[in-house]
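Excluded from the complex is one protein chain; the other protein chains are retained at their positions.
Note that the chains take the letters A and B in the order they are written out, and that residue 1 is the start of every chain.
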Amino acid sequence: MKMKKILALVLAAVMALALVACGGGNNAGNPGATPGNNTQKDDNANAGEPSPDAGGSTAGETISLTLWGAEEDQSLLVDLVEKFKAAYPDQTFDIKVGVESESTAKDTILTDIEAAADVFAFANDQIDDLIAAGALLPITGDMDAVLQNYAGKTIADIQSANSAATVATATRNDTLYAFPMGGGNNYFLYYDSTRVSAEQAQSWDTLLEAAQAAGSKVGMTLNSGWYNASFFLGAGFTTALNADGSTSVDWNGTSASGVTGVQVVQAMQNIAGHPGFLAIADGDISNQIASGNVCAVISGTWDADPAQTAFGEGYAATKLPTFTCNGQQVQQGCFSGSKLMGVNAYAENAGWAVLLAEFLTNEESQVARFNARQLAPANVNAAADPSVEANIAIAASAMQDAYGVVQSVGGKYWDPAKSFGEQIAQGAIASDDASIQTALDELVAGITAPAN
Amino acid sequence: MSGKKIARKVLFNVLIAALAIFWLIPIVWLVCTSFSAYSGMNTSTFFPAQWSAEHYLKLLQSDTVNQFTTWFWNTFKIACVTCLVSTFFVLMVAYAMSVMRFKMRKPLMNFAVILNLFPGMLAMIAVYFTLKTFNLTNSHIGLIMVYSASSGLGYLIAKGFFDTVPRSLCEAARLDGCNEALTFVNVVLPMSKPIIVYTVISSFLTPWMDFVYSKMILNAGISENYTVAVGLYRMLDRSLINTYFTQFCCGGVLVSIPISILYIIMQKFYVEGITSGAVKG
Partner (left out) sequence: MEDILSAKSGIGGFFSNFGTALARGDWSVKLSLLWWGAGYARRRQFAKALLMTLVEAGVAAFTLLFAMQYVPKFGTLGTVQAEQVFNIATMKTEWNDYDNSFLILLFSLFSFVVWFAAAAVWMRNVVNVYRLQLQAEAGRHVNTFAEDLRSYLDEKFHITLLALPALGVAVFTVIPILLLILVAFTNYDQQHMPPTNLFSWVGINNFVTLFSGGSSVTLGFGYAFVRVLGWTLVWSLFATFTTYIGGILMSLLLNNKMVRWPKLWRTMFMVTIAVPQFVSLLLMRNFFSNGGIANTICANIGLTGFLRDIGAISTAYIPFLSAPGWAHVMIILINIWIGVPYQMLIATGVLMNLPGDQLESARIDGANPYQTFRHITMPYMLFVTGPALVTDFVKNMNNFNVIYLLTQDVYTTTNQVMANAQAREVDLLVTWLFTLTQDYYNYKMASVIGIMVFVVCAVITLVAFNFMIRGDKEEGYQ
């Protein structure tokens, strides 16, 4: 009797909750709709819509969209959203703006794709993971018609309006997956010109000596696959993302320029072992700049303000230095970086989301963003503006972009590369050829492991 | 007192003072840094180069990153409801397991022990999707449910206390015509003030300290909904730490003050509760 009643109560309550869930699945118009009953969602989307008419058929219905942007962009985005609404006065919009850091957008989105915002800003290093998870809506096919009808542009227009480098970072298999929003997301060298001259900043050897003479250090993050690849990329090594999600690298062999991986590692060890070098933990660069421990540092445009504050009058930036490898000077390469605005493939109002994303990344918006937070515009016209070119950090970034390589690595790349960089930073690899070759072989085996 | 005794006494107290100071060094650093004029993390000196209380003021005013007052209020609301629900659950379960006798008692107790052996992190993603099904993610109600729904499993301490309540009192109540429910409310509960206070305070403190669950559930990026834990944790994001580290320290200090007071109050009742439970083994 007793147990029965316990079970009956549990049962009744559970059923009540389940019925609520069934009822809850009918929220077709909600961006955060429950995914439980897809049939109903489908039916509601079809039934009750006005008869098809290319354009104007959605008037009278509130279009709800959610947008995620970086912390620094919040006030700007609110303004731009108002302008967007004014640009399409026939429609009623309900647009919510939320905060999501551009460097961690992928994590939040992949935890729950359907609950993520319809339009979001992200840094291009996350694009491969987002595409693999089906989180990005390809800007192709029908979207061309949508853009033409409402924004008066074609996809080709957008691709030519923005720099080739940023468009390349947003394109996979000849399909555009996101709108270029900002360039200059690569890294270059900041230095204090009162302690390091422009000449000395050209090559690692002179740079390190100058720093040591000035009683300070040169800082770089080694324990991140994003930064330490620069030595290998500069020497002509490559990475490739395969269709099954695994990565191919050739770093333990010989590159196209005839340099061996062992030689590159030895160059890195020479740099890391120099008393004028400071290996900075990933993410700690801003702190180190701000605390005055370095007179030169490798970072990106996001650290322009701290660098300017720290170096004061001597604030200067230029492309990455060259390093000595096999007796020659090899230019340090980098991964091309950009900031992109993508549309969630699971967005309800996909068409309007695309239009919003396009609006937030068109020329005027990019200029506004540059004025607000000095984000280098991806738009070619905007980038040609004198005030943009006068920005030291952006100019250095553009200089380094000439040596940039589009990042195409799979998920298994990051951890082995991170460990490898840490090994070099801590001096954990002996400097003889055999040990280095073993370490490189381990690195490559880890990177090329099958993707789960 | 002999000289030797005085010396020993002094030594003793010095030892304790030294330990206490040593224990408090990081807290001292926290408080000092919160009064620093510099907004980022100072890595060169222990004490701030310049002192200023401006970051407290900045913390209490809201901007796009920092809505400390809102977070404080959110966490307070969540904590109040959580502590109500949790206390009810814990006391109900503890009474049933301790005072009453029914067939499923031992099996249920063993089952509770087994459930406690699973790591809490394991179930997180499933809990998230369960909440999502009922549209309860990004809501404070969802968070309250996460904190309080399983609180019944933490009944052991309260049960230990109820075990010490003399059965004769319950018998007397029965003879007077009370049924079990009335015995619970009129006889046992009034005697259990220490353990009730302990349960209330410890369940009140849970939402203030937890950041893992709140970070997972409040994921829509709407920072007005955050609790104090998530909001402060987000301030340490690498792009924000230079501007907000001192405010983080200020927030830490402001949050610790009410928690310290509650802990000190709870300490008294906890010792009473634990002692009564401990004597019976």
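Following the convention adopted for this analysis, a contact is a pair of C-beta atoms (placed from the backbone, for glycine too) under 8 Å apart; a residue touches a chain by one contact, two chains touch by 3 or more.
Worth saying up front: this structure is predicted, and the values here are computed from it rather than measured.
**Q** Quick one: which of A:122, A:346, A:370 or A:403 touches the chain that's been left out?
**A** Residue touching the absent chain, from the options given: A:346.
**Q** Check each of B:84, B:153 or B:189 against the chain that is not shown and name the one that touches it.
**A** Of these options, the touching residue for the absent chain is B:153.
**Q** Of the residues A:389, A:415 or A:433, which one touches the chain left out of the display?
**A** Candidates A:389, A:415 or A:433; residue touching the omitted chain: A:415.
**Q** Hey, which of B:35, B:161 or B:208 is the one touching the hidden chain?
**A** Selected residue, touching the omitted chain: B:208.
**Q** Hey, which of A:126, A:287, A:301 or A:318 is the one touching the hidden chain?
**A** A:287
**Q** To test your reading of the contact rule: which positions on subunit B touch the chain that is missing from view?
**A** With respect to the unshown chain, the touching residues of subunit B are 8-9, 12-13, 15-17, 19-20, 23-24, 26-27, 29-30, 41-46, 88-89, 92-93, 95-96, 100, 102-103, 108, 113-127, 129-130, 133, 145-146, 148-153, 179-182, 184, 208-209, 211-212, 229, 232-233, 236, 248-249, 251-252, 255-256, 259-260, 263-264, 267, 270-271, 274-275, 278-279, 281.
**Q** What residue numbers in subunit A mark contact with the hidden partner chain?
**A** That gives, for subunit A, the contact residues 1-15, 17-19, 21-22, 35-39, 41-42, 45-46, 49, 52-54, 57-58, 63, 107, 110-111, 113-114, 129, 132-135, 137, 141-143, 145-146, 223, 245, 275, 278-284, 287-288, 291, 293, 345-352, 411-412, 415-416, 418-423, 425-428, 439, 442-443, 445-446, 449-452.
By definition in this document, only the chains that are shown with their structure count from here on.
**Q** When the C-alpha atoms of subunit A and subunit B are each averaged to a single point, how far apart are the two points in Å?
**A** Chain centres of subunit A and subunit B, defined by C-alpha means, are spaced 38 Å apart.
**Q** Going by the contact rule at the top, pick out the subunit B residues touching subunit A in the complex.
**A** Interface residues on the subunit B side: 40-44, 64-65, 102-104, 128, 132-135, 137-138, 216, 219-223, 237-242.
**Q** Sort out for me which residues of subunit A touch subunit B in the complex.
**A** 2-3, 17, 20-21, 24, 27, 32, 34-36, 66, 68, 70-72, 74-75, 96, 98-101, 103-104, 108, 111-112, 115, 117, 283-284, 286-287, 290-293, 302, 306
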